[in-house]
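Not every chain is included here, but those present sit where they belong.
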Amino acid sequence: MTLTTELIEKLINAAKEEAVRRQFPPVNISVCDRAAHLAGFLRMDGAILGTIDVAHRKARTAALFEADSGALGKVAHPDGPSYMVEHTNGGLINFGGGVVIKDADGVVIGAVGVSGASVEEDEIIARAAAVAALTKEPAGHAA
Amino acid sequence: MTLTTELIEKLINAAKEEAVRRQFPPVNISVCDRAAHLAGFLRMDGAILGTIDVAHRKARTAALFEADSGALGKVAHPDGPSYMVEHTNGGLINFGGGVVIKDADGVVIGAVGVSGASVEEDEIIARAAAVAALTKEPAGHAA
């Protein structure tokens, strides 16, 4: 499974609908491919401008390290083993909201980054996209 | 009329469908708001990686100067009045494919940048998005 246009749209819609369904604040949703190049993006009405860049960096971080951005925070910390690694690669994010997208075989095919709500809410929204990647349902707005 | 999430999706879909309908090569589609902040993006399957950034810059150029990117090329030229202005604002694009999005009153509300096909094809695709902004039909995938 690869990150097709159809899958990109599906991931973005799943994230958007999760935010709406849970009545979370509007967020920015960024999707990048396995090589961390931007694949898709959507700003929801009223999402905080400063979180556009944060969403991109969360997705990039997850794709570049094949790990959720929150996991990086455990090592990229003044008391962690890789303090300052967050300054590499043009600037990474070391808190939640960047989640790897895997196919049914567990292979990383991209990542999604969400920002605009609380870190916990961003993470929930991003995980909804990761789950959607594994479902068979077609892309598009849910009924 | 403002650049709502629904309109962002409509612009991207209109551009994508124009590229498919005309059997143009796959493109990257970038949408930014009136102030040049990213609002939406979609990469079509197989679009050239290097054109992601080009699409963004086309949209940014059109929004920042309230003019299509091709118009900038007429002045940002060794023999034009504003030679090298294309190096301001972090790097602009002075050929076609960046088109302003106007509302029914002619007010600029954002811009779309398309890159991946020929400049003429990119321009046609971007213009399809600008036209869609003025139609009353709902956003979403065409039947």
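Going in written order, the chains are labelled A and B, and every chain counts its residues from 1.
Keep in mind that, in the parts below, a residue touches a chain if its C-beta (ideal position, glycine included) is under 8 Å from a C-beta of that chain, and two chains touch if they have at least 3 such contacts.
Nothing here was measured: the structure is a model prediction, and the numbers come from that model.
All together, the complex described by this structure holds 4 copies of its single chain type, of which 2 are visible.
Going forward, only the chains that are shown with their structure count from here on.
Put simply, subunit A has to spin 180° for its C-alpha atoms to lie on subunit B, with the angle rounded to a multiple of 5.
Measuring from the averaged C-alpha position of subunit A to that of subunit B gives a distance of 25 Å. By the touch rule above, subunit A contacts subunit B in their complex via residues 4-5, 8-9, 16, 35, 37-45, 49, 52, 140-141.
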